[in-house]
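Left out: one protein chain. Kept in place: all the others.
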Amino acid sequence: MWVVYTLNGLYFGALLFLISLGLNIILGVMGILNLAHGSLYAIGAFMAAWTIIAVGMKAPAFLIYLCLLSGFVLAGIVGWLMEKSLIRAMYNRTLEYQLLLTFGALLLLEDVIKMIWGGQAYYASAPFDLLGKINILGNVYPNYFLFVMAIAIVAGLLIWIFMAKTRLGIMLRAVSLDREMATGLGLNIGGLSTFAFVLGSALAGLAGALVIPTTPALLGIGMEPLILAFIVVVVGGLGSLKGALVGALLVGLTRSFGIAIFPEIELPLLFLIAGIILVAKPQGLFGR
Amino acid sequence: MHVKEMLKKPRWVVYLLIFIALLFIPRLLSLHNLMLFEYGLTFAIVGLGFNLLLGYTGLLSFGHGAYFAVGAYAVAMIGRYFPSSYAMEILLPAALFFSLLLSILFGFLCVRHTKIFFSILALALSMLLYALIFKLYYLTGGSDGLRVPIPSLFGISNAGVRRPAFLSGTYYYFLLFIFALSFLLMKGIVSSPFGKALQAIRDNEVRAELIGIRVRRYRLYAFSISGLYVGLGGALWSFVNGHVTADLSHWLFSGEIVYMTLLGGFGILEGPVIGAIIFTYLKLYAMSNTEYWMFVIGATLIALVLLLPNGVAGAVANLWAKIKKGKAAGGTSC
Amino acid sequence: MLVIEHLNKNFGYLQAVNDVSFEIKGGEIVSIIGTNGAGKTTLVNLISGYLKPDSGSILFFGQDITHASPYKRIRLGVGRSFQIIQLFGNATILDNVRTALFSRYGMIRRGLLPADRYSSVTQEATAILDSFNLLDKKDLTPKGLSEGDMKVLDVAIAFALKSKLLLLDEPTSGVATYDKFKVMDSIVAAIRKEGISTLIIEHDMDIVSGYSDRVIVMHEGQILAAGKPDEIMENKEVKATVFGILS
Partner (left out) sequence: MSNEILRRKFFKYMAAAALSALIMVGPFGGGTKAIAQAKRTIPTTPIRIGEVTFLTGAAAAPFGIPGDNTFKMCAEVINKEGGILGRKIELLSKDEAGGVDAQVKLCRKLILDDKVDAVLGYISSASCLAVLPIADELGGLIVAYDCGTQELMEGQKSPFEVPKFKLGFRSKAHLGIDNVGLALFIKKYYPKIKSIAGINQDYAWGRDSWLIFETAMKKLMPQVKVVKTLWPPLGNTDYTAHISALMGAEPDIVHSSLWGGDAVTFTKQAMGMGFFKKIRMAYSRGEPYPQEVGKEFPEGQIICCAGTHYFLYPPHDKSPLNKWFVEEYHKRYGKYPTYPCYHAYQAIYAYKYAVEKAAKLVGGWPSIEEIADAMTGLTFPTPSGTLTIREDHNGIEDVLVGITKLTPKYPFPILDPKRLEVFPASQVNAPVGIRTVDWVNSWK
């Protein structure tokens, strides 16, 4: 069983990683905590579900998996619109305005989703069913979860290479390290911020899309992951990409084994660990 | 300060007039609007406290729902486990005590940070309380919450009195009295040397440290006082609402507290009071008129942030200033 | 009153302050001049406690404050102004000074009576503003002040703490040249009146020479020369290194 517990932890960690990675990129580069992040996750979920249902079960497999990307894309587009229309106006405003704006966006988007997709649930489990299961040490385990982990690892690696090697990535890191200095160097903060916001939103959308084959798209689907992403961010350190990874794995595994061993205190256990880490290391594990 | 002197100042005359006007509210409003207005008043107290932290100390907490919840639950749980001592004069002190206790505890952790770090940590802590209220279901009723019976007021038992009668009778005046009291108190606080110190911290942390203000400690003071106010608001609110649930400690509820503070304008002492009352009506009427009420209040919030950063009170003040400019008559400002 | 002995501070390979020793007597105004990067600001940070020295000692009225916290030093009477102006942006000029006074008198714990009720404090603040020629602007917020007045106010706040020693880090930096002397006039006049010992950091000799009892020249973390302003002006080495005049 322990193998499966670990796999479960890794799977959940992988999803959390994608969400909190997006949150942290935005946080690091723009210094904005996007409370509407969960809504972008939800948008990704609904979009993926909708397209998968649209192409139908009979479509070729690769097409169905391509549909998962639609969530990634749409969330990115919505993120772009948000940045251009709202966040853009917030650059030289104080924190409370930025936070409240994203809070407003959260309320707004929840209902926009309802306007577009209505109140009913969307079931789109085709990608989950198509992949079938494998047998790991006598335990049946769905391949789809392994697939999700693979996607997360790939995404993580790409982002890492991007941040470490490419010019754009290095500029982004510079901005997140010291905004003033970066401005001094004459970097195009505006453009970089837009990029970061779109990337972050798209990652949330991707996470949402990846969840869809295992759970129906419902209104308010983005709320619970957002809270967990907050924990990850607090534990890992605000704005730290490494923190997102370690935090996500920590939360994922704690949860998985917590449920197996002390089922009574699943959620409080997470908060407890977060609390202990914060008391010991106020900035989070990898916070600056 | 002597009453005579005070009455010389237009500001105090205004306060007096408003207070008198409020005394007539029960005759002015229908029962339904009166009860709504009482929600507004309780949140006004919450806003006053929250504004001390946000407007005067420059710390934005997204977790003040926690102290509201503690105040409300202190009342509800005494009602459930010690019905014998279910009297206003015991309930309020208890609520104040517990909300102060929790705000000191959480505040101590939070004030080590500022800006976004502070906000998100406050949020996480309130969610911890949320998880606890949710979990300790046998004690707190979890998501189902607890009923809040009608308490005895100064020894006068209210057994058998229906809530509307209670709310439209003595309780309104009691509430109004507490509100006036906490308003004057807060007014004193923000204009006192202590208040000046907090504003110094808000304006320039480095310099504040440099003129010998223990920044962290004073942030903690501000945090605790605001927690106290929010807790008081929560306790008074619980009688109006009659039922408390874990949602009160959820960060979305904290978000509403921030919302109404901004709506009124957190630069201004009176701002949150206006904001609280407007928000109460805004949300209810949005909900009763469209199923897309979230869209409405969300859009309102965004418009507010973009167009009226100083909130309603600020806008009114600006407007007034413009009118005066228009008249070009340099009237002496009070 | 202030005795600095063999103070050393280095950041990595850079020796910012290198075996610096000097003394300031009561009521004395001493200026430290030197090119940028000579270690002047580092020295002020060491004295005000924002940096801890690697070695050496700082004695204040015979008490060793080498490792005391900034807060402790403020309470002991070491006040400073910053090269970058540090004011309370949303408060009136009067409150900028008054808050400092409240803090000094330990009144900031008083949370009920409005500040205006403490008339003695208000009077003292007014007096201070008067001596710094800011009285007429007391109801403005700092945003309404000229760069020069901001500098003066910045000093006035430090002054209000009744510091026994004032550390002024480039009090005229960022002030238009033709205002520099006006600023120095009002600052020094007020300081002289109270007879507060002062350490002024400046890179421009001309600005300080008229106001200082002594001038210390720093270069690459070391003291190059010290003495009366006019002596320094004649010092060849100083001319060469600091003013870049080759004779």
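The first chain written gets the first letter, and so on, giving A, B and C; residue counts start at 1 in each chain.
Just so it is clear, a contact is a pair of C-beta atoms (placed from the backbone, for glycine too) under 8 Å apart; a residue touches a chain by one contact, two chains touch by 3 or more.
Keep in mind it's a predicted model, so treat the numbers as computed, not measured.
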{"item": "Hidden-chain contact residue, picked from the options B:180, B:278 or B:316", "value": "B:316"}
{"item": "Residue, one of C:141, C:209 or C:222, that touches the chain absent here", "value": "C:141"}
{"item": "Residue among A:84, A:133, A:165 or A:242 touching the omitted chain", "value": "A:133"}
{"item": "Hidden partner interface residues of chain A, rising order", "value": "1, 4-5, 7-9, 11-12, 15, 110-111, 114, 119-121, 123, 125, 128-129, 133, 139-142, 144-145, 211, 214-216, 218-221, 223-225, 255-256, 259-260, 263-264, 266-267"}
{"item": "Sites on chain B contacted by the missing partner chain, in the whole complex", "value": "10-11, 13-14, 17-18, 20-21, 24, 26-36, 39, 55, 134-135, 137, 141-145, 147, 162-164, 168, 237, 241-245, 247, 252-253, 265, 267-270, 280, 283-284, 287-288, 291, 293-294, 310, 313-314, 316-318, 320-321, 324, 333-334"}
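In this text, only the chains that are shown with their structure count from here on.
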{"item": "CA centroid of chain A to CA centroid of chain C, Å", "value": "50"}
{"item": "Inter-centroid spacing, chain B versus chain A (mean Cα positions, whole Å)", "value": "34"}
{"item": "Distance between chain centroids, defined by C-alpha means - chain B, chain C (Å)", "value": "43"}
{"item": "Touching residues (chain side chain A, partner chain B) in the complex", "value": "27, 31, 33, 35, 86, 89-90, 93, 95-97, 99-101, 103-112, 114-115, 227, 230-231, 233-234, 238, 264-265, 267-268, 271, 274-275, 278-279, 282-283"}
{"item": "Of all residues in chain C, those that touch chain B in their complex", "value": "70-71, 74-75, 79-80, 82, 86-91, 95, 98-100, 102-104, 107-118, 157-158, 160-161"}
{"item": "Residue ranges of chain B touching chain C (in the complex, touch as defined)", "value": "1, 185, 188-189, 191-197, 199-200, 202-204, 206-214, 218"}
